[in-house]
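Apart from one protein chain that is not included, each protein chain of the complex appears where it belongs.
Right after this comes chain A.
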Amino acid sequence: MPNKLIDIKNISKSFDDNLVLDDLNLYIRENEFLTLLGPSGCGKTTLLRILGGFEKPDQGRILFQGKDITDLAPNKRQLNTVFQKYALFTHMTIAENIAFGLKIKKKSKSYIQDKIRYALKLVNLDGFENRYPDSLSGGQQQRIAIARAIVNEPKVLLLDEPLGALDLKLRQDMQYELIRLKNELGITFIYVTHDQEEALTMSDTIVVMNQGYIQQIGTPEDIYNEPQNAFVADFIGESNILPAIMVQDKLVQILGTNFPCVDTGFGKNEPVDAVIRPEDIDLVKPEDGIMEGVVTHLIFKGVHYEMEVTAHNFEWLVHSTDMFPVGTKVGIKVDPFDIQIMKKPESEDEEAAAADE
């Protein structure tokens, strides 16, 4: 396992009376694609700005390869940032934009020329040297911003919602492009987004944040399949979150009906939250299901149908390739390993987080 490249220790930051980050701890390994994911105002951008050196934390330290860089000016840090709105220098040509950092480092002319050509090739924009930023489309500008950052050969690239301003198709293309870049360059990416799909597609590690706290750290699969609390479950993909009681190991009572599950280790009759993804619900004949319900809504989504089934006064969200017209009586069936059991939030903050969504 590669070493810790960046170690974030006990970082707190507030603006006026508004606490944005509270005693946050996190480390980032070399060559990792780490995504900070959360709704706006969760503190992810602030954390990125602290890493970039644009904000000073109220408390805590940032270690970079073991060295404390908390008080180091942005221009002295071995990381580069790709800003949300590109932040290209509009009065300079593309070549001048890309050469900006290199000129400061007093690199030779031929070196700079080579780098510009290489970087433009890398982002598929050869021949754009003498254009000005505002003659480029949003996607092209974003790629220039990336090119401008990577020619400096940073150890870490910080990306602040770099795709937020692009349309869907372009965004998807750029996602693959970024993964390709990361693999070719072998540098660490720290990526900030509120788009869970983006996070799931690109990341090695996802850090889900809310209200200044880390809610869960894990691989995309972990995060999706085993959300540790209601906030994560709700934020990542769609899900049915149900109040439930753990009757005993491997048996949970949801809305008064017992469902077999695979979780163990909870107390007897402990109140919990059960998460069931819409695509994990099988709709069967009423007599074959664990619970009985009626289809109340039906929408065709392309890959699947989205239905709402009312059962035991709860509206279940169901994704299925089979279509059941509105009014059909159906049975609800869930495989035991598709039920994710979560502890009820204990701390106030977690509760706040849960309520906030």
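The working rule: contacts are C-beta pairs under 8 Å (C-beta built on N, C-alpha and C of every residue); 3 or more make two chains touch, one makes a residue touch a chain; residues count from 1.
Quick note on the criterion: contacts and distances are computed from a predicted model.
Participant: I want to check something: the complex is missing a chain, and I'd like its UniProt protein name from "Extracellular solute-binding protein", "Sarcosine oxidase subunit beta", "YtkA-like domain-containing protein" or "ABC transporter permease".
Facilitator: "Extracellular solute-binding protein"
Participant: Where the complex has a chain not shown, which of A:63, A:87, A:247 or A:317 is the residue touching it?
Facilitator: A:87
Participant: Of A:10, A:135 or A:269, which sits in contact with the chain we cannot see?
Facilitator: That would be A:135, which touches the missing chain.
Participant: Considering the entire assembly, which residues of chain A contact the chain that has been omitted?
Facilitator: These residues touch the chain not displayed: 52-54, 73-75, 80-81, 83-85, 87-91, 100-101, 104-105, 132, 134-135, 148-149, 152.
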